[in-house]
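Only one protein chain is missing from this complex, and each of the others stays in its spot.
Every chain is named by a letter (A, B and C) in the order it is written, and numbering of its residues begins at 1.
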């Protein structure tokens, strides 16, 4: 079986401008995630400053699962590329959105909602509770795990009801948050995972990486034998139609 | 208690161009629906050829529930108006989408999916089964009801999992369809209801109208006491934060 | 419109045996809840030591919504009464389960799962976050509310996926919990609400009572016009059957 191809998209702005972030992720969040995941997957990297944000038709066609980290650059992502990514999700490409990607154009597009939340940067403790311990994304994950310092995201998180809420976070400052949520959109699987603020070494944490690995394996498209095209006109009915329209 | 204000949006194209449709809906689908619903509600009408498609900020601000019928004009609906309608749904305006509105920009926007389906124009019989007889939208609706001639829509219907599937249709030609589905998007309730092809007198049918009436009463925003603004920065934590970030 | 009839079932054991609890609820939890709810509803009271636990056919027939508080007496509730309550829920009676009723026979019966959870009695602070501020059960409830001292219940809560998660709790000791969850079972609506430990004056709290009031109004059966009997044999088909079974 050939390796899953994972494309890691990172806006890659903080790491080039902010000394504190550069220290945590000298090669960028995208390369750190790949290094932590190891050689189980094939990788493609794409960043916002590349032509077509690095997400050409060719790159996306080869992608089994796309990981998306973004924050300050959301507004500058071109709508045409968002259209393209959405189309690929509907065709079966997996999509994993990390942390501040909750406010990305592609997540809002797939959710149809505002995707707002409460937030605070106070380096506080986060404890993620595994609410669905039997879900493939929770495989090997303990009942709970902790991140000593993270940005806080709190409810009300303005999303549609998830298919499954896999993790709920407790924050030291007093909030809670649905931190791992799954969706199906067309043929594609979507997972939003909360942690990963750029100033903290969250993607150095093996449990966080294990969740991402599980999510990749879960989101990978298995194929469907016989998918109908978008809106087929079925002129010949399967059964004889006897109804007669009144004159 | 003041009356609910219902805005009925109709692209109003077929009724002005097609003799057959004009005969069924001489004053337009929008006016027929209002006439059938009667004086229980206040009405506003809006059509595609009006400035801003008739959906000015003022009209939408006064709208409790928006009904949307559209078919051949989807592509010509301005994105700025779609943005505006979506924003009002997220703020609590109810939205009822009828028949070919499944392929409207606003429905696709709120779903995040392609919204495709199988279809056939063969004037065949449709029987709608009430799968959730206790849902407010099914109040007063029998176990099933029939439409002698309708366009066929068949599964796979490319939508996210609904909150509730209220009706499932049987078609004489051999297909089935999730014909009444509910969603929550932000503070707004959304109902998609399948029947209503322009060449058939479907909106003359009292049971169809009763479903729409129920849906209006269900979708009307009841208000929420204390809704947070989009993405508040909560600088002062609720609890004392003792975590210290390592140097 | 006649008043909704609310039957409050309380095992009524702690209040008669434990001095601390007696001080908080001298007349029993059931009477305190009714007193706080006020004269909006008709009340019936039922306790475990009454014949048929106070839940005769007649009492249940008159009940629109049943509230259930129980803790140490679960095992001694008769199965025949549990059958009877379940049957009434399936026929449309609303059911609100409070606090340790998560482990009652009737809740397990309706859920089909073990309904276990983590717990701790440490008089710690609980903060309930309103995750669905637009749900009827959240009407008038702020973004969050606090109980200064409560028993802790923590995830993994072994329940089926709820229809809606209305509240999620944060606990001072480090846990989270889905504290307000809704279900539909047959024609009946079910709401589980977490707070209410017998040693704390939780049911003296107006916000807690407002949630219960909202839940009563939400759970009250509105009726369904045309509900089929349990398993009707439809001998005469709706459509002509032309299939022939091969010999």
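Keep this in mind: a contact is a pair of C-beta atoms (placed from the backbone, for glycine too) under 8 Å apart; a residue touches a chain by one contact, two chains touch by 3 or more.
This one's a predicted model, so the numbers in the text were calculated from it and none came from an experiment.
Asks: Could you please point out the chain A residues that touch the chain left off the display?
Replies: 92, 127, 130, 133-134, 136, 138-143, 163, 172, 184, 187, 221-228, 238-239
Asks: Touching residues of chain C against the unshown chain: what are they?
Replies: So the residues of chain C touching the unseen chain are 86, 90, 103, 109-114, 116-120, 122-125, 148-149, 152, 154, 156, 158, 160-161, 163, 172-175, 183-186, 200, 227-235, 237-239, 241-246.
Asks: Taking the full complex into account, what residues of chain B touch the chain not shown?
Replies: 127, 129-133, 143, 154-157, 161, 164-165, 168-171, 174-176, 178
Simple rule for what comes next: only the chains that are shown with their structure count from here on.
Asks: Would you mind checking which chain's C-alpha centre is most distant from the centre of chain C?
Replies: Between chain C and every other chain, the largest centroid distance is to A.
Asks: When the C-alpha atoms of chain A and chain C are each averaged to a single point, how far apart are the two points in Å?
Replies: Each chain reduced to its C-alpha mean, chain A and chain C end up 36 Å apart.
Asks: Pull out every residue in chain B that's touching 2 or more other chains.
Replies: Within chain B, the residues that touch at least two other chains are 163, 172, 184, 227-228, 238-239.
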